[in-house]
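First, the structure itself, so that you have it in front of you.
Heads up, one of the protein chains got dropped from this complex, but the rest are sitting where they should.
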Amino acid sequence: MKPAPFKYVAASSLDHALTLKAEHGDEARFLAGGQSLIPAMNFRLARPAVVIDINGLDELAGIAHGPTIRVGALTRYCALERDSEFLDSCPLFADALPHIAHPQIRNRGTIGGNLSHADPASELPALAVAMEAQMRLKSAGGERRLAASEFFEGSLTTGLAADEMLVEVEFPALPPRSGACFMEVSRRRGDFAIAGLATIVTLDAEGRCTKVRLALCGVGETPVDASEAAAPLVGHACADRPIEAAAAAIRAAIEPAGNVHASADYQRHLAGVLAQRAIRTAYQRAANAA
Amino acid sequence: MQPDRHEISVSVNGTAYRRNVESRMLLSDFLRHELLLAGTHVGCEQGVCGACTILLDGAPIRSCLMLAVQANGHELSTIEGLASDSGELSPVQKAMHEHHGLQCGYCTPGILMTMTAFLKQNPSPSEEEVREALSGNLCRCTGYQHIVDAMMAAAQAMRASAP
Partner (left out) sequence: MTTRFFGAPVKRNEDRKLLTGQALFIDDVELPGMLHAAFLRSQAAHARIKRIDVSRARQRPGVVAVYTADDYGAYWQPGPLLVPPPPIPGSVFNQRTQVPLAKDKVRHVGEPLAVVVAESRYIAEDALDDIEVDLEPLPAVIDLEAALRPGSVLVHDDLGSNVSAHVHQSKGDYRAAAAKAHLVIKRRFAYEHGIASTIETRGVVAHWEARSQHMTIWDTTQAPVFVRNGLAALLGLGERQVRVIAPFVGGGFGPKIMMFYPEEVALPWISMRLNRPVKWIEDRLEHFFATTHERGQIHDAEIAVARDGRILGVKDVFLHDGGAYDPYGLTVPINSQCTLLGPYVVPSYDSAFTAVFTNLPIVTPYRGAGRQHGVFVMERLLDLAAHELNIDPAEIRRRNLIPADAFPYKNGIIYQDFSQLEYDSGNYEPVLDQALQAIGYSEFKREQKKLRAQGRHVGIGVACYVEGTGIGPYEGARVQVQANGKVSVATGIGTQGQGHFTSLAQIVADQLGVDVTDVDIVTGDTDQFYWGAGTFASRGAVVAGNAVNEASRAVRQKALKLASDAFECAEEDLVLADGRISIVGIPEKFLGLGELAKRANPMRGAVKPGTEPGLESTQYFGPPSGATANGVHAMIVEVDPDTFDLKILKYVVVHDCGTVINPLILEGQIHGGVAQGIGNAFYEKLVFDDQGQLLNASLADYLLPTALEVPRMELGHTVTPSPLNPMGIKGAGEAGAIPVGPLFAQAIEDALQLKEKNVELLEVPLSPSRIFDLIKASEP
């Protein structure tokens, strides 16, 4: 399990990295945390001709707080975990980060690498969808924005063009009286989720739901936006009937394929269980936030 | 294609090394077979087992998931650097010995490095926290109990001797 040969370049600036990428296109890969790319190279599942190391690009790392929280692509999980202001404003991360692998991997892995890798079982793509994040993509030729819901196109495929880099992720701050919750079931702590669910519930002054965002990981080819299935909650306070209705709609809305750890039926069942549990918690947290 | 090679300088356990390495060489292979610091072990080369864990600028990382070229300019610590120059074992090493926290010893380097960093940041962990911190290091021999005992004891010893 040793990587095939490649040419390594440590990018000296963002422009340098983008120029190289424009030159080599699909033959080149950015190397961020390396926690998905290097295993794939060790298995020789990935054989880039050129590896563009972006770890030296400090301008890509960091968190800017504000009404929109802007997170540089090279920001590592460990930096997110340590930034309490970030965890307060993006509470789904507080729930989700401990589920991602182990501390040694969180010391290297980056948010940009995670989202660009687009593993459908990964937690963060579902978070990005639930939070209605915007992806800032840059190429030598220019820059564009893509909504998270459009960014994830399939298992390990995104809307990134061959010459583009994900440079930043923008998370809109939660509206007042919002509560968020992420939960997952995996076989062991740190494993990819068999099913995971992120939700944000926003309440009115009476505690009735005005808006719900809900996305799942591990149960499809991409993160699944099930906000519409959760719509039965709107107009309701936290109560069994609407929550059960939402859970049933969510179960029906997904098409899990099953894997070596779980049957498709079990995944679907879990989606319903997680929906009920996470929605209840989100209601509670929203009420507490009020 | 000519191999793509790079000149790198790294510091390992305080000793500076300069080497010319092929870009694809994994940091774990570099430490073990170029620098002959074979105390760092390799069990999976995909980041799961944790045997290859070392410290990069003080933080535990998987050396099988980093290229040697990426270590250029960084400070690394490995199991070979844990005991004092006079050979006195570190509190974590000592506790592992006293509590029989190792059997075949293959996972041990990664566990020592992970937990040395962890206990530095968490001087008074609960057993549950210790288990969580250990969860990225697989051990097939011990069933973990003696390792957990060792870590609780090491934490106590480190607290007692802290200034």
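Observations, loosely collected:
Labels A and B are assigned to the chains in the order they are written; within every chain, residues are numbered from 1.
One rule holds in what follows: contacts are C-beta pairs under 8 Å (C-beta built on N, C-alpha and C of every residue); 3 or more make two chains touch, one makes a residue touch a chain.
Quick caveat: nothing in here was measured; it's all calculated off a predicted structure.
Across the complete structure, the visible chains that the omitted chain touches are A, B. Screening B:A38, B:A59 or B:A157 for touch with the missing chain picks out B:A38.
Checked against the full complex, the candidates A:K211, A:H269 or A:R285 give a single residue touching the omitted chain, namely A:H269.
Interface note: of B:A59, B:L89 or B:A157, the residue touching the hidden chain in the full complex is B:L89. One chain is missing from the display, and on chain A it is touched by residues 1-5, 43-44, 185, 187-192, 194, 260-263, 265-266, 269-270, 273. Residues of chain B that touch the chain left out of the display are 22, 24-25, 32-33, 36-46, 48-49, 51, 78-80, 82-83, 89, 93, 96-98, 100, 102-109, 112, 127, 130-132, 134-148.
Following the convention adopted for this analysis, only the chains that are shown with their structure count from here on.
In terms of their C-alpha centroids, the spacing between chain A and chain B amounts to 30 Å.
Chain A contributes residues 1-8, 10, 31, 34-35, 38-39, 41-43, 51, 53, 55, 78, 101-105, 107-108, 188-190 to its touches with chain B in the complex.
Residue ranges on chain B touching chain A, taken from their complex, read 1, 3-4, 6, 22-24, 26, 29, 45-47, 50, 53, 56, 59-62, 64-67, 69-70, 72, 114, 118, 132-133, 135-136.
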